[in-house]
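Below is a slice of the complex: some chains, not all, each in place.
For reference, chains read A and B in written order, and residue numbers begin at 1 within each chain.
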């Protein structure tokens, strides 16, 4: 398949959606990004990378980092499934956010991709490695081959200034005994991870292990095939906030979105994609990004279904 | 692949789980079924059928019928997506059942596989065809090639005797204007559909169109490929009650379960499976059935991820 031609057709189809939606405005550093940006990149399992538009422009990864922190916990735990005693694997399934569900379920978040769940995963990664955010940064540098990847201090600082809701989630879970490290430390690492700046190119290559059934860029094994497939399963059922069902219906690929406007998607055995456009729909997913992935699976027929 | 050998190995692996769990006991006709039953059947996309154990013994399809009624509405609506204005596509995501969610969401059920959503789908099928339950019965006879398929009057009658919760759901949706037909008629057709008795063989063959991207057993088209894929997507995210995330994680196939102990599962482009064992776990899915499908994807590597 001529990936470059496919991406160009996808970009053309997605063009009318660019600028639609609303750019995340809860922190200044995100608000300043232009709504007109659009980029898409595809990394095949052999490491070839294709791209269109703003595919080499860095943006804030935000919640896309949650897929990587889950993978790193599974990798560092060496098959020890203890994380699943502390976080579920079910879609959150309600417009109400996770505090309600945390309460119903005694401090056990529904899944690792809602904020509460991601805090637990970060807490676990911190315990396993001693430095959750640096571990992730190094991993992303190695897999993307981009040594310039860095935390964005302004973004991380802004998050902390607006971090009362995450502090509430963390203290609430702590009240149920579901955090191993001090609340401020867990929140800080979580914010650092979210603040990393990466381009579509960086993310598509860094997420390659999900398409390669667990193999890293250098051919070494990060995860068992079974584990990589399971991360894909969690991405498909929980990766796009409260729109996971809709996303599976329209796109049909495992994916993880972030409020920076990025979405990473996986075609198992074939390739990893990343699309970016900052305008978000009401549920927090990139409008043009979702449209692009919809066109991609329509053109290629490569949904998992 | 030697399907018969695979099924035999799967059955052997699942054997220790047969008899575990709890047989549905809310109506006498279900309660009487022996917990020791186990059968599994596989129909490949060319119509060849393989089976092990009690694969030719009829059981009550119950909620498995919901996958067929959704497909029939999509087929009879000829691409008209109106049903999706009346029912969502998101996982229900809460241990609390659908009345709470109906209230939060103004009478629009979260998805077509929770009871409330299935009542809306049945209501729509009734409007489109004039006789929802007979339409389904005829379709299942043709696809399975088994002209003996029939409603079980005892089961349908028992459901009606214990039908206050479904009546509550239907009246509640009617209060929001989300039913087109009278409540008693909708409930009656719903109960008839659930009461149909089919074997693993019957269900695996009848569900073949989901693996054939919309083509019926005789090669004619029931659904567009896109539509068949979308039903698979809804099955994967919503098909196994509140355990859809867990099921995607462990098994990784689109599936629909019923409290009769049956589970139908789809390997797109390859085959449709049906497994049956009456002992249910706390979320209403067959214990041995889920174990069997887990072994199947482990052996074959054929999860969608």
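Note that in this section a contact is a pair of C-beta atoms (placed from the backbone, for glycine too) under 8 Å apart; a residue touches a chain by one contact, two chains touch by 3 or more.
Note that the structure is a prediction, hence the values are computed from the model and not measured.
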Overall copies of the shared sequence [whole complex; 2 in view] = 4
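Assume only the chains that are shown with their structure count from here on.
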Where the CA atoms of chain A average out and where those of chain B average out, how many Å apart are those spots?
-> 32
Footprint of chain B on chain A - complex, ascending = 88-96, 101, 104-105, 110-111, 225-226, 228-230, 232-234, 236-238, 242-246, 248-249, 252, 254, 268, 298, 301, 303-305
